[in-house]
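Contents: one structure, followed by commentary.
Note that one protein chain of the assembly has been removed; the remaining protein chains are unaltered in position.
Now for chain A:
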Amino acid sequence: MKPLLIARNLSRNFGGLKAVDMVDFSVNPGEVRAVIGPNGAGKTTLVSLLCGRIEPSSGVIGFNGEDITRVPAHIRVRMGIAYTFQITSIFPNLTVYDNVALAAQRTLTDGRSRKALDASVRDAMLHVGLTERASTPAAALSYGHQRLLEIAMGLALHPRLLILDEPTQGLSDGEIKDFIKLVRDIRKETTVLLIEHNMDVVMRLADRITVMENGRILAEGAPRSIRANAKVQQAYLGTADG
């Protein structure tokens, strides 16, 4: 299968620190991929390189058959790479509806009717279950709902690849359950790249798992084989998450 996203020899240095170090990485269309690893392993840097928020020191990135290494972030979004932030990043003074509309309106700017925008916004809100809070200012939402709003904004972009950076951080058990259901729903339409610390979520959602350590890829494979991998157990599973 031709990969949707592909990175070759991707590196990023911050001063002397090699946050991402000669990484080869690819995501196939339709899969749910999880990236795991201890804090500081380079996960967020990796996805930031992929979505264009930071520039690589070296290496190439391809998306859907095109070289996007030098493509600015906002164009990558238009090409179909959506990124939801690790630290909730919404427009606090705007309502839920207007937040989602900001994501949706750009894709509908060229001559489509207001109705299409409205339908698109309502569709995204319905997906994550925020329809009833459409006119609530985003700042007044609970933390869990703010995370859902982030995802709704991502969905409203109609991405081909949705990157979720630690989406379940700070959510309650009940909310995590709903989140798993949501991603299973989302994956019918889009490829998902997930950075996640919660191993239960990773094991239940991911088709394949990429394990990072010190800016490099330590292992990659199906959940079962990752769980059985001695190197991974030593580096990650055996320590922080027990």
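The rule we apply is simple: a contact is a pair of C-beta atoms (placed from the backbone, for glycine too) under 8 Å apart; a residue touches a chain by one contact, two chains touch by 3 or more; residues count from 1.
In this text, contacts and distances are computed from a predicted model.
Asker: What name does the UniProt record list for the absent chain among "Imelysin family protein", "Thiamine pyrimidine synthase", "Carbon-monoxide dehydrogenase medium subunit" or "Branched-chain amino acid ABC transporter permease"?
Answerer: "Branched-chain amino acid ABC transporter permease"
Asker: Among A:25, A:63 or A:83, which one touches the chain that has been omitted from the display?
Answerer: Residue touching the absent chain, from the options given: A:83.
Asker: Considering the complete complex, identify which of A:94, A:134 or A:180 is in touch with the unshown chain.
Answerer: A:94
Asker: Which is it among A:96, A:153, A:183 or A:206 that touches the chain not included here?
Answerer: Selected residue, touching the omitted chain: A:153.
Asker: In the complete complex, which positions of chain A touch the hidden chain?
Answerer: Residues of chain A in touch with the missing chain: 51, 53, 72-75, 77-78, 82-83, 85, 89-94, 98, 101-103, 105-107, 109, 153, 157.
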